[in-house]
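The complex appears here without one of its protein chains, the remainder shown in place.
Now for subunit A:
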Amino acid sequence: MKLTVQDLNSHYGPAHILFDIGFEVGEGEVVALLGRNGAGKSTTFRSIVGLVAQRSGRIMFEGKDVSAKPTHEIVREGLGYVPEERRIFTDLTVEENLEVGRQPKRQNAPHWTREKLFALFPNLGEMKNRPGGRMSGGEQQMLTIARTLMGNPSLVLLDEPSEGLSPKIVEQMVDAILTMKKEGVSIVVSEQNLHFARLISDRAYIIERGRICFGGTMAELDARPDIRDAHLSL
């Protein structure tokens, strides 16, 4: 298994947010984490990369327990994270944003260079010196993914990549994610949009009120319209 999450519990102050979350991601797999707004998708991701202080449980990445490590060490193991809010450095240019994400080459992961990323996201290549703050939402979404890929991750946590984007950009995003998969990057993608998830994912988990309530292939999910209707708004 590429990534195994077991009994993950997280708190924000006195509030218990995640309850015994568990899921697995295989080598080269794309797994969707589906759920409504506030179900706990982003908190799950933030907990995995150590951005939530109060968390417990086991997170095995490539056979190593990373649950006690600080954020930057987890990321350096090759576990990339793309936040939902994009969090572009608005004062930095596109190239400088990519530079912040740059990490050395890794054995078991595809190696990304600026040129390769500009080929994947042609829009970015046309605005290398533009400050992040003066880019459209779609361009920022591409930049945040490209920035994480500069770290040469072998697995990427993608938090709601289609949120707030125009249909045309969403199509580009699907292509980009499929390219990443073809290159050999494992991906966990959190989504509210089942249609988008279906285009890219091998398997899916459904999260509701901080608990995993379904796990299976996309076909298995389609066979259970009751679950789909109960936990996902279409």
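Note that a contact is a pair of C-beta atoms (placed from the backbone, for glycine too) under 8 Å apart; a residue touches a chain by one contact, two chains touch by 3 or more; residues count from 1.
As a working rule, contacts and distances are computed from a predicted model.
Q: Using the UniProt record as the reference, specify the protein name of the hidden chain from among "CoA transferase subunit B", "Ferredoxin", "Chemotaxis protein CheA" or "ABC transporter permease".
A: Missing chain, UniProt protein name: "ABC transporter permease".
Q: Which of these, A:L51, A:M127 or A:C213, touches the one chain of the complex that we don't see?
A: That would be A:L51, which touches the missing chain.
Q: Consider the whole complex, including the chain that is not shown, and state which of A:M1, A:V100, A:A119 or A:A230 touches that chain.
A: A:V100
Q: Which of A:R36, A:R76 or A:R198 touches the chain that is not shown?
A: Among A:R36, A:R76 or A:R198, only A:R76 touches the chain that is not shown.
Q: Give me the subunit A residues in contact with the hidden chain, please.
A: Spelled out for subunit A, the touching residues are 12-13, 15, 17, 38, 42-43, 46, 49, 51-53, 70-72, 75-76, 81, 83-84, 87, 89-92, 96-97, 99-103, 147-148, 151.
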